[in-house]
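A single protein chain has been removed from this complex, and every other one stays in its place.
This part shows chain A:
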Amino acid sequence: MKTIRVLLFTLSLLLLVTGIPLGLESAEAEPATGKVYQIGTDITFAPFEFQDVDGKYVGIDMEMLEAIAKDQNFKYEIKPLGFNAAVQALESHQVDGVIAGMSITEERKQKFDFSEPYFDSGVLMAVKEDNTDIKGYEDLKGKKVAVKTGTEGYSFAESISSKYGFTIVPFDDSSQMYEDVKAGNSAACFDDYPVLAYGVKQKNGLKRVTEPTKGASYGFAVSKGQNQELLEKFNAGLANLNANGEYDRIKDKYISDEGPGSLSRSELMKQSIPPLLKGLGKTLIYTIVSLFFAFILGLIFGFMKVGRNKWLRGAATVFVDLFRGIPLIVLAFFIYFGIPQALGFKMPLFVAAVLTLSLNAGAYVTEIIRGGIESIDRGQMEAARSLGLPYRKSMMKIIIPQAIRIMIPSFINQLVITLKDTSILSAIGLVELTQSGKIIIARTFASFDIWLMVAVMYLIVITILTKISSRLERKVRHG
C-alpha cells in the first residue's frame, strides 16, 4: 500500500515537471493563427521596459515592439525575466527573441543575430539638482563619482578618472547610485544616457550637466540562425516606424522634456502596497506549494535514511548531500536554464521555481525527519517489537507520533527559511515580494520607501510564524 502511494507521489511530481510544459507547448503552437513569439525582456530597465502603476509593461522597447508587431502583423508574448535571465533564456531557446535595451557587442554577435540598431546610447553625467559648482568633468578633481558596475558609464568613468583626478564609487543599482549623489557622498554620477534621462524626468533629484557621449547601440536579438523571419519583420517594421515618425514619438515620451512630478510618500505607499501585497501572496503560495512537495520528498528520503536497506539509505544520503550542497541560485539556474537547454523543452517558470525550492527544502526536511526519528530512544522501538508489534506498526504508532513533536519547531524554522529563499528566485524572474519591490523601484526610484515596506512585510509574516513556533514548542515541552 505504502509503496503504491510513494509511487503515485513520485509520478505526480514527474508529471508536474514534464507534463505541464508539454501541454503548454502544444497550446502555443497553433498553426492557423500564426506563431506567437515568446519575447524575453528585462523587468526593471526604465525607460525601456518597466511596469506601470497598473502592472502593465511599458517603456520604449515595449511600445516599439507593439507598434512593429502591429505594422508587420505578428503575435508575441512578453516574458519579463530580468536581463541576465532573458539572455540565458535566449541561449537555451526558452524564448524566441530578446528586447531589453541590449547593446550590440562583438561578443554577443557570436551567439545572437541582431536587428538594425534602434537606439544610440551613450554616457551622461548628472549632479544633485541644486548643485551649481559642477558644470563639467574639469570640476570633478578630488571628488567622488558614483557609477553602476557593468555599464558603459563605468568604463567611461574609468577611462577619464586619472585625467580629471576623481575616484570611482561602484554601485549595483541605479537607484542606489542616485541616492548616493543626493546624500552628497558622491559629487556626480555617470550612467547610461536613456536611463539617467528617464530618472531625471521622473524627478529623481538630479540634473543633467553634460551631453551624452557617443556610445553603444541597442538591438533586438534572436538566437543565431534561428527565427530569421521574426528578425526580418522587426527590421522592416522598425524602418516603417522611423519613416513615419512613430519611433521618435515613443522615444520622446520617455526621455525628452520634463515629465510629471514625482510622487508624495503617501501617494507612493497607496500605489505600492497593493502590488506588494500581491507579491507577498505569491511568496506565500510558492512557499506553501514548495513545502508541500518538500515534505513528501522528506518523508520518502527520511524513511529511506532510517530504514534497514543499505541501498535505499545510500540513495537518500546522495539526495540530501546533492541538494544541500548546491546553492539555491545555482540550482534554480540549472533547473530553469540548464536542463531545458540540454533536453530541448520549455519549462514554465512556476514549475522551475517550485521544483528548485522543493528539492532544496526536501533535503533539509529529510534531515529533520531523520533527526527526529533517531532522537527517539532506541528502547521505544525495542519495547514495541518485544510485544510482537511489526516494524512498520511500531514506527507509525510509537516512534513517529513522538518524533513529530520534536520535529515541529524545525519544520516551522524550515518554513521561515524557505519563505525567505523565495526571494532568491527573483533571479530567474519569479515575481514574488522581492521582485515586486524591484519592479516598483525601477519605475519610481523610491528605493528607501519600497525596500522598507518589503522588509516590514517579510518581518511581519516571519514574526507571526516564529511566534506560532515558540508556542508550539512550549506546548510540546509541557505535553
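The rule we apply is simple: a residue touches a chain if its C-beta (ideal position, glycine included) is under 8 Å from a C-beta of that chain, and two chains touch if they have at least 3 such contacts; residues count from 1.
The rule is short, and it goes like this: contacts and distances are computed from a predicted model.
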Tell me the UniProt protein name of the chain this structure doesn't show, selecting from "ATP-binding cassette domain-containing protein", "NADH-quinone oxidoreductase subunit L", "Sulfide dehydrogenase (Flavoprotein) subunit SudA" or "ABC transmembrane type-1 domain-containing protein".
"ATP-binding cassette domain-containing protein"
Just name the one of A:Asn84, A:Ser161, A:Gln271 or A:Gln402 that touches the chain not displayed here.
A:Gln402
Per the whole complex, from A:Gln380, A:Asn413 or A:Thr466 the residue touching the absent chain is A:Gln380
Which listed residue, A:Lys224, A:Arg249, A:Lys270 or A:Lys393, touches the chain dropped from view?
A:Lys393
Residues on chain A that touch the omitted chain in the whole complex?
377, 379-380, 382-390, 393, 397-398, 401-402, 405, 479
